[in-house]
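One chain of protein is taken out of this complex; the other chains stay put.
So, chain A:
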Amino acid sequence: MSGTYLGMPSFPEAARDAVRDVTLRGNLRRATHTIRDKRAGAVAELDDWGRLREAGKRIKDHTLRHLDRYLVQVEEAVTAAGGTVHWAADAAEANAIVTRLVQETGESEVVKVKSMATQETGLNEALEAHGIRAYETDLAELIVQLGKDRPSHLLVPAIHRNRGEIRDIFRSEMSEWGRPAPEGLTDTPAELAEAARLHLREKFLRARVGISGANFMVAETGTLVVVESEGNGRMCLTLPETLISVVGIEKVIPTWRDLEVFLQLLPRSSTAERMNPYTTMWTGTTDGDGPRAFHLVLLDNGRTDTLADEVGRQALRCIRCSACLNVCPVYERAGGHAYGSVYPGPIGAILSPQLRGTASAIDASLPYASSLCGACYDVCPVAIDIPEVLVHLREKVADQGGKGHRLERAAMRAATWLLDHPAALTAGERLASKTRKLHPERLPGPGARQWTNSRDLPDLPAEPFRDWWKKNRA
């Protein structure tokens, strides 16, 4: 994934500062609680939500099982409709293809629809290295780009910013990128939106190349679908002469009928809307309407490896709705940046270590960035059992035996031995109970020290239960 995340510290280290940042925690708490409550209401309106969820899960599972077939179908349909299909094995290859395609147009500026795939590949930085400037046009992405920041949420990339911070960014940075912010800009939402609108309108009318991702690709017709709230995406998808779409291979669905299911699941799960305001669909090129040239870049970048894992592959069902982020108590406190990836929150904790592997400190720590409370699984519109995958990935990390895990493995084995020998366990329990007056209040050693920093240990009982039972019932 993006080079900007290389060398990230592990999740607990990255989360430490976020937990203590009062402004950040306030911003996150307000935003996530608002969206999660609205989502719960929007979902409760449908009495067949459970069946829709099951249908979404099955369609995705079926498609993933026959991905080879559906991808070839997409390629044939897109080609027949006048588009060109390119296959990219990894981020570098995808960026090279897009860079070449832009260079062939002779342009040095592109406008972009919000796209997770191009963030995953670090496309903007790759284009910049070749003298091509990419303008993000999604409002929240614009805030992140102007602020030289990183996105921290799938749907609301600037969720960690409040209105005052956004006004300051607009005032100081907009002139660097194009039309400056209006004089005397305040932090009222209408004024901020108008400032962004004027700034972006200039770019839409000038751009000759647009770059997008897609929420879905319909195999039977080669149709791509983008679902959005602002309409900026539709500008990027219809005004330029050349459109380049970079799409993860797992985004394919077989038919238009299947789309019906996801267009119900996605908006309610993500924005708590019954239907999103803009759904743009395009199929190759059409004479006299829309872009003259269309390129589809199909991105693998770790997806085939993920598909090979029987438990972990369910992460590829994800439709990027972000419901799991909004309900996650860990995300709410640690913030999106601590996850060290464009995919934060619970889904990021299972997706990133699969797409990138678990060699780095951040990726090895992500499967542990959860209390396994299960709220993410409850809200997932395609029923990804995130806790199950987390535990499965913990096993992989523990098996590779990196920092801290060798000692842990020995401790776990010792615990199992003790628990498999009740006589020894009972002796240990009795000894602990007999010496209970001698135990210090704060304990040394890793684990125990962490625990007793903020919590008292329970008083040890005078006798373990099994001794009570022996005396009173046996």
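List of remarks:
Following the convention adopted for this analysis, contacts are C-beta pairs under 8 Å (C-beta built on N, C-alpha and C of every residue); 3 or more make two chains touch, one makes a residue touch a chain; residues count from 1.
Keep this in mind: contacts and distances are computed from a predicted model.
The complex appears with one chain absent; UniProt names that chain "Lactate utilization protein A" among the candidates "Amino acid ABC transporter membrane protein 1 (PAAT family)", "Acyl-coenzyme A thioesterase PaaI-like protein", "Spore germination protein" or "Lactate utilization protein A". The chain not shown here is touched by just one of A:D48, A:E202, A:E260 or A:D378, and that residue is A:D378.
Chain A residues in contact with the hidden partner, per the touch definition given at the top, are 11-12, 15-16, 19-20, 25, 329-330, 333-334, 367-375, 377-378, 388, 391, 394-399, 408-409, 412-413, 415-416, 419-420, 422, 425, 429, 432, 446-447, 450-451, 453-458, 460-461, 463-466, 468-469, 473-474.
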